[in-house]
Structures are given as structure tokens and as C-alpha cells.
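Just one protein chain is left out here, and the rest sit where they should.
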Amino acid sequence: MIEVNDLTKIFRKPIRGNGLSGMVKTLFSRKYDEVRAVDGISFTVPDGEIVGYIGANGAGKSTTIKMMCGILTPTSGSVRIDGVEPYRKRQQVAQHIGVVFGQKTQLWWDIPLVESFKVLKEIYQISDADYAERMDFLGEVLDITRFLTQPVRTLSLGERMRADLAASMLHNPRILFLDEPTIGLDVLVKERIRSAIHALNKTYGTTVVLTTHDMNDIENLCSRIILLEKGRILYDGPLSSLKNRFGNIKTLTLTVPAEIKAAAAPVLSPEVAVSEEDGKMVLRFDADRVALEQVVQYAFRDLKAMDMKIAEISIGDVVKTILEQEEAEHAEKV
Amino acid sequence: MRYVHLYFTCIRRSMISRLEYKKDTIIALFSFFFSNLCSLAALYFILQSIPALSGYTLPEVGFFYGFSMLPIALDHLFSDEFWLVAYFRVKDGDMDMHFLRPVPVIFQMFAETFQPEGFGELILGVALISVCAANLTVSVTFGAVAVLCVGAVFGAVIITSLKVAMAALAFIFKRSGPLLQIIYNFSNYAKYPLAIYPAFIRLLLIFVLPFGLFISLPVDTLLYGTHDPWLLCLAIILCAAVFFALAVWVWILCERRYESTGS
Partner (left out) sequence: MLKKYRPFLRAGAIDTMAYRFNILVWAVITVCQVACLVFLWLAVYRSSAGGMDAEIHGFTYREMIAYVVLTTIFNFVTFNNDTLWNINTDIKKGTVGNYLIKPISYRGKFAATSLGSLLTMTLMFGLPLYTAALVTLGSLGFLPDLSFPAFFAHLGLFLLAGLCASLLNDVIAYIFGVLCFYTSSGWGLNSLKETLVAFLSGTLLPLAFFPAGLREVVRWMPFAGMSQNPVLILMMKYDLAESLRCLAVSAAWIVLLELFAKFLFSRAVRKVTVQGG
């Protein structure tokens, strides 16, 4: 179980002067800019849950992850992994967590992958039987057997990421922290990684916390998401209710005859927003308030639709909308 | 016991890595011989223009030089990773993975690299000592041999301790390489008899950066019987113990200050 309580991290960056005189001044004075990377967040992750941690770049995702795995110390507040603060008892916690930073490999660059695993086996004191069992499991779900004997530097990005994931799962951690595990990968590899995470979660009940920019990761993996913006939590809860927070929004995209214009179209109800995008007519409405059937009829009858596509609002759109609203509110305050 | 096993597993890993860079290893070996050749040549050129250096003849100075290589070689074998820590790894934020493992970071650093070049250095040192000893007329005593062995082995412990402590400062200052470099460079000055230095430098090289304690004094003991060998052995071992304990303490203190980069 992960308990995060009023967690705050403030980075101090020395202010550098401009030009040579500024540089000389820097030599003698120390002034700092304070950046609140994480600003008083709290949440709890029960065992066996998969949590998606999302937000724009610089929202504080990686900083939180780093505090959760113990390599950053909070400015205030606390993180507890099964009751232990990881940045205080790093070694103790390390045995029970697995970490992947998508941008950085934790494998030895120059040696065959399997040699890295052998070293990790000793570091984590994995028994021969467990090791064999894990290698079978990981070999299957991540499909790494093929390149086990290649040096890591010769692996493609997708292979390396799978290798890194395998390395982080080798000691059967209770919690897995994944920072951008699918960054820069192609669709097939992403698919493979998602199913591996699923399999791990199902088979061993591993808790997974992952950050990502890919909304497909979220939709496929996470029962719960935490949306972060400027170091604060904007939303924390199940994926479905995040969508519902905006109602059951659907969009109808229509191909209509040229003479039908959005501005001049007959109005069905103020609940249905009509707009024109890329020469197509787009109807956006809440299906809980206006019946879909009614809107479809209206599209054919009044708008003379020749073709129609119905779509649910995507999670990406939702997040985008929330962030945009936040931005707008922020702008108003300023 | 667990750590012995783990150490050998990691060292095996390090050797496999080195084999991936055969060419570099060969160049490193060559450059190492070349570097010692240059230093010896410089010494030879200087001694050509004078009869003896503060009373020490050419074979005696050569013996000094050869012996000074032994503790340096032993240190070189086991603790090369600390150079990387001091110069690059902390600055580049490249230490995270070690902090995520359930093994002390200082142990991981020792286990990260094994430098076989150290063997070359050992061999060259022993060869130089042998050649120079053949041209010396000294009566070798058991005590003198003992103090040379203790000087070489525990001297290595002292050098390693200095290295560890200096590298640890990188956790606070991001890069402590230059500092380590310069402390380490003081070993160059223990390559010559202490007699060439004024009193305060001698004191510095015996009591502060004790390269003189485990290089010059043992050699003087062999050549001229200047010190009681057993007392000197005791002093070197004690010094090594204190330095090592201090180094580990400094490392642990500094390690706590380690923070990964943000973002």
C-alpha cells in the first residue's frame, strides 16, 4: 500500500546573472528561485491497483515518482510504502519495489542482457527456482528470450524497454513504478508492454503506478487515474467518472450538402451544439439529456446528412478540456 | 558471505564489459606502460645532470619509484569507479539506479569496476624494484620485507580511503573530480625520498596525506634501516584503519545528501 500525505517538493535553483558581470556576481552571491514541483498532494493506492499518473510536462509526475521510490526527499509531507518512508530506508524499500524510467536504462550497457539479469539475481537475492520461474513468465509476456544474449547497446528502443521492464520485475516487487514506459515506442510494442503489465498485475497482484502521455495506456490499463497540474491534483478517481464528470458526451460528425450551413441550420435544442469543422458538421451533446435517437433523426431530416460517424468523447479530450479550463481560470485570476 | 558472492558476480560482469572493449584495454595497457616510461625517463634525464639526488643514487631513486607503484596499483585494481563518481556520475544524475537497489551504494561502487590494468602496474613495479635492487648493496632483513609488504597493501587501503572520501563530496558539490585528482596527485611526491623536501612537507606527507608513511619510510627502512620495521608496520596498519573508517563515515554522510534531479 502506498500512502502519500500532503507531499510537497520545492526545488531551489540558483539564479544566474546575465553576461559576464552577472556571472561574476553569481560567484559571490547565492540567490535562488523556488519552484514548487509538487504542492501538497495526498492519495492512497491500495494493493493490486493500477494507477495512471497523468499531466502535462513539468506537472510534477516524475518528481512524485522519484519521491515514492526514495531517490528524492520531500520538502514536507510524507510517502509511505507499506508503512515505511522510502527516502529514509532506501535499501529496505528497494527490495519490494521495481522502477523503470523510460528515458534511462538501468541495465549495463555493454554486456549481454542475460548477464545483467544474473547480476540482478544476486543483488535481489532471488533463488534459482524463483529466477527460473520469473524468466519463464517474463520471457513469455515480454517476448525477451530472443535477444537475451545480445549486449544491451545493440537492442532497439522497444527491445530495450521490454528488457528494462523485465529487469524491474525480476525480483517480484510488490509495487512497480513506471515512468513513461511506452515513450517513443511503436503500437505493437506498446501493446506488448500493456499486456505484460496486465499479466503481472493479474498473476502476482502487483501494484502499478505509471506515468504516461499516451491515453491508450490509461484506457487499457488503469482503473484509476490521478491528474496532476502544476504540482496539484486536479482529479483522482476512476476513469469512468472522469468521463461522466462532463456527462455522457457524444459527437456526431456529418457530411451534409453544401447548402446546409451550421449557422443557418434549424435548431433542435440548445443542448446540442452545432459547429463546422473541416467542411463537416459536428454535433456535440450530452446523451443523458438529449436522446441519441432524436439527434440522429434530426441529422437526417433537418440537416440532410449523407454520412454519419458517432463517437464518444475520448479520455484525451477530457484531459485536454480539464487542463484548458484550469488554464482559463488561472488566466482570469491573473 | 553473501557480499563475497555478490562481489564476484559483479566483477565477472565488469570483466565481460571490458572484453567488449578489447581495443581500449590494449591501448590503456600501452598508455600505462608509456606513461611510466615517460616518468622514468624524466627522472633519468634529471639524474643525468646531477651526481645523486639528496644523497640517493640512481638505483635507489628507481627503487623508490618502483615501490611507489605497488600500493597505487592495488588501489587501481579495486576502486576505479570512484573516479567516475567524482567526475561524472553524480553530475550527470547517473546514480539513481544504484540508490534503487537493496545493497549499500558504496559496495556497488567497489563492485562496479575491476581494472585489470592494475596487474600491469604491479608487474612493472616489481620488475623495476628487482632491477634496481640488483644494483644495490643492502642487507635485506625480514623486518624490512615485512614493512614493504604492509606498506604496499595497507598503503592501498589508505589511497582507496582518500579516493572514497573525495568522491563522496560529489554528492554535495555535484563534481569533486578535480579535488580527488589533486589529492591523488600527491602520490607523485612520495615517489621521491622524503629527504628532498623541507620539514613541513615531510610532516604533511607522513601525517596528513600519508603517502610518505607507507612509501618513503618503508623504503628508507630497507635502504638505511632508519626506522624500527615493526613499529612502522603498526603505524601503517593503524593509519589505514583510521582512514578507512573515516572514509566510510564521510561517504555515508554525503550519500544521504544525494538527490536525484527533478522533473
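We just call them A and B in the order they show up, numbering each chain from 1.
The rule we apply is simple: a contact is a pair of C-beta atoms (placed from the backbone, for glycine too) under 8 Å apart; a residue touches a chain by one contact, two chains touch by 3 or more.
Keep in mind it's a predicted model, so treat the numbers as computed, not measured.
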Out of B:Ile16, B:Leu179, B:Leu223 or B:Ala241, the sole contact with the unshown chain comes from B:Leu179
Options B:Phe64, B:Phe171 or B:Tyr189, residue touching the unrepresented chain: B:Tyr189
Touching the hidden chain in the complete assembly: which of B:Ile201, B:Leu231 or B:Ala245 does that? B:Ile201
For chain B, residues touching the missing partner are 20-21, 23-32, 34-35, 38-39, 41-42, 45-46, 49-55, 88, 173-179, 182-183, 185-186, 189, 192, 195-198, 201
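Simple rule for what comes next: only the chains that are shown with their structure count from here on.
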Interchain centroid distance [CA atoms averaged], chain A/chain B, Å: 48
What residues of chain B sit close enough to touch chain A in their complex? 2, 5-6, 9-10, 13, 16-17, 20-21, 96-97, 99-104, 258-260, 262-263
Quick one: in the complex, what on chain A touches chain B? 9, 11, 35, 37, 58, 62-63, 66, 69-73, 90-92, 94-95, 97, 99, 101, 104, 106, 108, 110-112, 115-116, 118-119, 122-125, 151
